[in-house]
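Showing chain A:
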Amino acid sequence: ACGGGGSDDAATGGGEPVAGGTLVYATGDAEPTCLDPHVGGNYPQALVSTQYLEPLVGRDASGEIQPWLATDWEVSEDGLTWDLTLAEGLTFTDGTPLDAEAVKVNIEHLQDPDTASSTGYLGVRKIEEVEPVDATHVRLHLSEPDSALLESLSMQWTAMQSPAGIARGQDENCAAPIGTGPFVVTEWVPQQHVVLERNEDYASHGPEAEHDGAAHLERIEWRFIPDPATRWAALQSGEVHVIDNPEPEAIVSAEAGEDITHIDAPRPGSVNRIELNSSQPPFDDARVRQAFVYSADVDPGIEALYQGVATRSHSPLSSVEPMGYSDPSLFVTDLEEAERLLDDAGWTEVDDEGYRVRDGERLTVRFPVSTNQSVAAEQALFEQVQANTRRVGFEVVLTPLDLSAWYGALAAPEDGGENAYEAVSAPYTKVGPDVLRTLYHSDGTVPAPSGYFANLSQVTDPEIDALLDEAARITDPGQRADLYEEAQRRVLEGYYVLPLYDQQNHFLTRGVEGVTTLGTVSTPTFVNARLTS
Partner candidate 1 sequence: MSTVLDVAGLTVAFPGVGEVLRGVDLRMEAGRCLAVVGESGAGKSVLARSLVGLAGEGGAPARVSAERLTVAGQDVLGADERRWRGLRGQDVGLVLQDALQSLDPLRTVGAEVGESLAVRGVGRAERHERVLAALAAAGLDEPGTRAAQRSGELSGGMRQRALIASAIVSEPALLVADEPTTALDATVAQGVLEMLGRLRDAGTAILLVSHDLGAVARLADDVVVLDGGRVVESGPADVVLTAPAHEVTRALLDAVPRGSRPPAAEPGREVLRATGLHRRYRLPGGGSVSALDDVSLVVRRGESVGVVGESGSGKSTLARMLVAAEQPDAGRVELTGEPWSELPERRRRPRRHLVRLVPQDPLGSFDPRWSAGRVLRAAIRASGSDRTPAELLELVRLPPGTLGRRPRALSGGQRQRLAIARALAADPEVLVLDEPVSALDVTVQAAILELLVELQERTGTALVLVSHDLAVVRQVCQRVVVMQAGRVVEQGPVDEVWQDPKAHVTKALLTAAAPPTP
Partner candidate 2 sequence: MTVLRWLLGRLAAAALVAWVVATVVFFALRSAGGDPSEAILGGPGSQASPEAVAQVRAEYSLDEPLLVQYLLQLARTVTFQLGDSYARRRPVSELIGDQLTGTLVLAALGLLLAWVIALAVATTAVLARGRVGRRAVGLLRGAEVVASVMPHFWLGAVLIAVFAGGLGWLPATSSDSSLRSLLLPALTLAVPVAGFLGQVMRDGLEEAHTAPFATTSRARGASEGRVLWRHSLRHAALPAIALSGWAFGSLLSGAVVVETLFGRPGLGRLLIDATHSRDVPVVIGVVLVIALGYVVVMSVADVLERVVDPRLRGRVEAVRSAPQGQVVS
């Protein structure tokens, strides 16, 4: 029983659809500390806020930007001025009109340092000024051209909220942000659930909506259940209707069974990949990186661990990104070649434990793993990489860390961090190929005040920089695609990353039909959902 990502022809799992009722959603992602995705801005926030906040634009399965709160847009010749037309007569659920002024407030909210917005902030960084032209027209003045602007504005992290809501102050707004979505936050009991009630006046239907009027469901109970086995058992026993982050095992048995529907919705942006830190030995030498990639031999592992649920990727970009470029020929397994490359790089000696040594230094790869972000299968895969690369003399030290310590290990030394990694896996979700700029532009090696930086491979290649800068300025899709392809080729050929598979984003549903995922950040929306009796 399998439903394609974002499609609606999913098997209903028997039973007649009924109107109303309470849908229980069990998420394995962390509980947000703030329900407003402008604040910070991580995937768990995107997941839940999809139900009550909506972005200016949407995106369809082919990557085409679609109207949503904004019905039309136009960019000036020099790419520095954007004119957006808002849908007429929309109001937030508190009655505040969704007008140009509201857009201005939202963008400024994102840009306010107090909000500590991350992805959202990066998306609107180039907006210099928001000029409300009239109620439904807003003009954005940019400091430099930004071809990714609409993609940025399609993300849940830049979704529109009621200015009145924002004005309540961060503490209050975090507890119950006010948007235009099909549901309204009515209760949040920390660590237990968020209760979302139907927005009876829902009118701002996005590209995924299939009917007019309010959602079918009366309520959604959004629960936080960190243990995957428990979530799966809860789905089986009918306590919950939808779970996310299922284990591959569960997906396989769901596919085999009758009543559970599987939704595979890879996240946009980057793929899951192992990034190799090129700023310091041993991975400052491309040959060593290549040797690592040649010896990692991840294909059998991915197959066995994910049991066909995940497909191997050979691209820096997610398979949902139309501009992704992939080159399988680069990622072969060739131990002999790996050995040769390492010999060339000077790692010729071998110590008594079988690890390669150069100048008395062991060929050690420190690999901090975030226990909050890596699922069990992925950790097992890393263990296999550890075992496989050992065959050519790498010593991979896997260290499971909690999130804070993990960021601490990655952070640059000058910011109190340790830069204590040679390899790391840190998926990054962002709509559109511009994510490449975040991840591989040398700007990305400059840490934020907290010490974190997104370019964890620490790629500092002026040519890549130039390609990405250029692509960000050009709005012509064809040219953009070429530039991004070239940039990706350089990243892949430099062996800065070992792509693994799409960011796994699966949902299992039972007793509910019409669950779809957004074409943007692949979060599920329940606007069409109906419980089946």
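Keep in mind how these were chosen: all candidates are chains of the complex that A comes from, given by their letters.
Heads up, the rule we're going with is that a residue touches a chain if its C-beta (ideal position, glycine included) is under 8 Å from a C-beta of that chain, and two chains touch if they have at least 3 such contacts; residues count from 1.
Computed from a predicted model, the values in this text were never measured in an experiment.
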item: Interface partner of chain A in the complex, by touch - 1 or 2; value: 2
item: Residue ranges of chain A touching candidate 2 (in the complex, touch as defined); value: 26, 30-31, 33-34, 39-42, 113-114, 116-118, 121-122, 170-171, 174, 189-193, 223-227, 229-234, 236-240, 372, 401-409, 416-418, 448-452
